[in-house]
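Quick notes on the structure that follows.
For this depiction, one protein chain was excluded, whereas all remaining protein chains were kept in their positions.
Let's look at chain A:
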Amino acid sequence: MRQLQLPVFKFTEEQKEFRKKVRSFLQAEKQKGTFDTHADSWLSAYSEEFSKKIGAQGWIGITFPGKYGGQARSSIDRYIVTEELLAFGAPVASHWFADRQSGPLLLKFGTEEQKEFFIPKIVKGECYFSIGLSEPNSGSDLASLKTTAERVDGGWIVNGMKTWTSGAHHSHYMITLCRTSPQDPKNRHGGMSQLIIDLKSDGVTIRPIQFLTGEHHFNEIFLENVFVPDNRVVGEVGNGWAQGLTELAFERSGPERILSTFPLLEEAIRLLKEKKDHRGLMDASKLVSRMWSLRNMSIGIAALLEEKKDVNLAAALVKDLGNSFEQHVAEVIRLLLPAVPSKNAEDEYARLLAESILHGPGFTIRGGTTEILRGIVGKGVISA
């Protein structure tokens, strides 16, 4: 099956030099104490200061056109930056969605005014976005969502509720998927639109939902008669579902689906080497082999995406395999190096282990559950 045959991509010398540059920067920042390494840093480690520093390097929205402050570099360069940030477990959650999703969405479907208004700020690491999809009664079955936008003079009035919204308490805006025409059982994916809601608008209430670690990570968002002006609709009214799907392959096959617990693996191998634990290193080497293999797939997909090829099936596979791997790392490592895992441990290993265990269950839920992905792939394999 051709769709399962991903190409080999080898980084050029120039790209390797670029990786070195990013790595040196992060090494220096880590040594200065700008940040601590965390597992799952892309969804849970926030630092506006750090996001601005990354922005100042030109590494947020690196693929965006120069006209709006981007570097117009390839998505392979973006891949390199993302990988290095994740391998270091750097605090990138603040700007994550703006860089990965919202920026590209606006560049593809947004108006000139929207691009000029948002993109330069995103690129500087000053403007953060949240993703407003899930609702209390619409999770996997997202097309059943109830939040509605009603037409009024000059814009829309939004009513409804969003939930599990990561980082909304840090974000400035939320791309909100809502219903702009009544639900149509014959066209379940029609009638929805993407609206940019300013989270400081009247009628928006953000309430924290405590994460199982006790930390404030996601939120529920109440939308009561929130006015959204016409110029804050993304793309076409009624085309929200299709627009939201366009960046899905990037989202599903990126390094963040493989590397969430990599800092734990690297630290564990360092410790095993220190102890000269040959057996332990053997077990760890199997995890490294898996990571290598998944990374090769992910890079192969990145190369196809750069050529604008359709890779949805392979991308769903990488997310499924990658997320299982990320969870598996903690389960293998905990047996190799017994410790008392704790979020507040002084010891970096014990802390990374705690983060990997506690955040683990979310890996196979966020961005589409394992069950949903496997359904997509299973059907894709049959019809191919």
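Just so we're on the same page, a residue touches a chain if its C-beta (ideal position, glycine included) is under 8 Å from a C-beta of that chain, and two chains touch if they have at least 3 such contacts; residues count from 1.
Here is the rule we go by: contacts and distances are computed from a predicted model.
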- prompt: Missing chain's UniProt protein name, "ABC-2 type transport system ATP-binding protein", "Cytochrome-c peroxidase", "FtsX-like permease family protein" or "Acyl-CoA dehydrogenase/oxidase C-terminal domain-containing protein"?
  reply: "Acyl-CoA dehydrogenase/oxidase C-terminal domain-containing protein"
Statement: Missing-chain contact among A:R290, A:R334 or A:R366 belongs to A:R290
Field: Residue of A:A143, A:I157, A:A242 or A:L281 touching the missing chain in the full complex
entry: A:L281
- request: Tell me where the left-out chain touches chain A, residue by residue.
  value: 1, 4-8, 10-11, 16, 19-20, 23-24, 27-28, 31-32, 83, 87, 262, 265-266, 269-270, 273, 276, 278-279, 281-286, 288-297, 300, 313-314, 317, 320-321, 371, 373-375, 377-379, 381-382
